[in-house]
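Of the protein chains in this complex, all but one are displayed in their positions.
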Amino acid sequence: MNRSLRPLAATATIFLLAYAAATFQYPGMLSTRVLGNFLTDNAFLGIAAVGMTFVIISGGIDLSVGAVIGFTTVLIAVLVMWAGLHPLVAFAVALGVSAAFGAAMGAAIHYLKVPSFIVTLAGMFLARGGASVLSPDSIGIKHEFYTAVSKSYLLMPGGGRLSVVGLIMVAVFLAAILLAHRTRFGSYVYALGGNETSAALMGVPVARTTIQIYMLSSVLAGLAGIVFSLYTSAGYSLSALGVELDAIAAVVIGGTLLTGGYGFVAGTFIGVMLQGLVQTYIVFDGSLSSWWTKIVIGALLFMFIVLQRLIFTASAPNRKVLWKA
Amino acid sequence: MKLRNLSFALRPQYAALVAVLLINWLLFPGFFNITWQDGRLFGSVIDVLNRGAPVAILAVGMTAVIATKGVDLSVGAVMAIAGAVAATMVTAGFPALLAVAAALAIGLACGLWNGVLVTLLDMQPIIATLVLMVAGRGLAQLVTEGSIVTFADPVLIFIGTGSFLGLPTPVVIALALAVLATLAVRRTALGLMIEAVGVNRSAARFAGISSRVLLIVVYAFAGFCAAVAGLIVAGDIRGADANNAGLWLELDAILAVVIGGTSLLGGRFSIPMSVLGAMIIQAMNTGILISGFSPEFNLVVKSAVIILILVLQSPMAARMVARKPAAPEPAAARRTAR
Partner (left out) sequence: MQTATTDAGAPVLQARGIGKVFGQHRALDGVDFEARAGEVHALLGENGAGKSTLIKILTGAYQPDEGEVLLNGAPVAFRDPLQAQAQGIGTVYQEVNLLPNRSVAENLFLGHQPTRFGLIRKSVIEARAREVLATYGLEIDVRAELGSYSVAIQQIVAIARAVELSGKVLVLDEPTASLDRNEVQRMFDVVERLKKRGLAIIFITHFLDQVFALSDRVTILRNGRKVGTERLQDVTATDVVRMMLGKDLAFEHHPTGINEGPTGPVRVEFNGLGKAGRVAPFSLKLHEGEVVGVAGLLGSGRTEMARLMFGVDLPDSGQVSVDGKPTTIRNPAQAVAAGFGFCPEDRKLDGIFGDLSVRENIIIALQAKLGWFRALNRDEQDEIAGQYAEALDIRAANHDMPVKLLSGGNQQKVILARWLAIDPSFLILDEPTRGIDVGAHAEIVRTINRLREDGLALLVISSELDEVVAYSNRIVVMRDRELVAELSGEDIAPAVIVKAIAENNTGAA
């Protein structure tokens, strides 16, 4: 098997085994109702994690996504409740702002030649600070559009509800899979993560691609903010605290190499679902406390980092040889 | 030697600190007033020192890590763990000193874990320490069982809010730690070895330096410093808050080190300058607070400071500076080849 598929296979196996064990204990977990909640509750995380997948495949990291989500919720609340804009207009403005924000971070990373973590760290401060400057307090959003959206869903067989936000996440994943594997942009992202020098020599437009990658990540974080806003009907500068870490964990657990070059958008989906499973299990169990989520995710993260090291260092000499002495 | 001290006094960091303090003074004329009351000093400047102490302590440990070309993202989470351990132990009836010792030992163990991942498993520092950054707060909550554990233990409260020789205890601890750490790296060969590994790890190997033990020690020390800072923060609020103790302070610590002039690419470092960097950050925080902005506005200012530093340190800026005075590089070369 292709070695880059191995961590993905491991994740999928772990997810299936864990899900089987959980449903064995709590048969109620095997229902489209639970699945629907899975998708709805993790929609914002999933969308942000898609952007993070591209960033990590390219060899970078984006610590600003949680802050961009928080900023977007506040911006939308301010535009809708104070400026009286229609939510859809507010959404467009929010996506535009986050695109410009990401492009600026990408440009800084490329042209200032600084590690992505420090630039996106500044971005995180800026977005969180900007959000609280807009409004330090939580703003509730009351608008018929929000009520309409929260009431719409697709009914799945078995009574599960696929909400609008869940649907958006699924659509984002499908589009991102095409983008990663079937476009030149996607191939450039992998190229940058493989070896930036080689990529440049092979004609990859490094500056443009870097800017686009961080723009994509911020736009998706903005979209995640819209989803979060729809999900909570509020805007708060401290919402989605620490989501960047959950997103990074989902990406890595989904089989993407933290050092870049290898990974799958579909794997990130499983990574997000695995996190959702842990949370749902803890809710079903009732006696376990919520902090176990962080510990289990940290342990999974560690396990996958070690697993990747083993796979990618041990299998290097194992090359196909067509002719031998 | 005298000349060196002079150039030390002329660094831009001093100018920055003086500028921030002056702005604070303009905003709040009583800024430099210090009063003596109940056997200790009070005043805004003392407050800056006191509030800045936890970040200064983190920065002491972070300096050595960054000097080796690494970074430790987990110190905020380690603070939470240390605070949780100490608080839980004193509420369970253990003697305070034992609780403090256990918290420090846990911090050291967390640092060792990071060091082992970085050296033996050869992980990138940012990735290795990310694991504990993610899981650490969960572990702290596990210890406190999710609640904020409050305590009335006089020793822990003294660490957080007491005073010693008229100064707040956190300031004394930070000062002592900074002085001891500086002596430890400069009076032994440790500092030179750290710088050598940070500048060129391969050359360090060729020169007979074993970098593994060195790196493990450096990360363990960062973990220890985080535990000390965690104790102070817990003592200050008389409780351990696993969710919020030390939140984002790893980033403040990194920022303090960078403001202090240690490059993220490793090499030359100065612990006193990092402490100064922490004080600059805290003076800005205080200034923003007294001028009536929300504390979160700090974040905007901090990001502006990071961007400014990045631009100033970037190769682009170096090129622009190099272009103005006619070709300084050949001049330097000529001087050396004299």
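Think of it as A and B in the order they're written, each chain with its own count starting at 1.
In this text, contacts are C-beta pairs under 8 Å (C-beta built on N, C-alpha and C of every residue); 3 or more make two chains touch, one makes a residue touch a chain.
Since this is a predicted model, take the numbers as computed values, not measurements.
Here one chain is not drawn; of B:L120, B:A152 or B:L192, the residue touching it is B:L192.
Among A:G261, A:G276 or A:G298, the one in contact with the hidden chain is A:G261. Only one of A:Y190, A:Y236, A:F264 or A:F302 touches the absent chain when the whole complex is considered: A:Y190.
On the side of chain B, touch with the chain left out of the figure occurs at residues 187-190, 192-193, 195-196, 199-200, 202-210, 267-268, 329-330, 332-333, 335-338. With the whole complex as reference, residues 2-4, 178, 182-184, 187-188, 190-191, 193-195, 197-199, 201-204, 261-262, 316, 318-325 of chain A touch the missing chain.
Methods note: only the chains that are shown with their structure count from here on.
For the pair chain A and chain B, the distance between C-alpha centroids works out to 31 Å.
Across the interface of their complex, chain A is touched by residues 71, 121-124, 126-127, 130-139, 141-142, 145-146, 242, 251, 254, 258, 264, 294, 296-304, 306-307, 310-311, 313-316 of chain B. Across the complex, chain A meets chain B through its residues 61, 108, 111-115, 117-119, 121-126, 128-133, 136, 237, 245, 248-249, 258-259, 289-299, 301-302, 305-306, 309.
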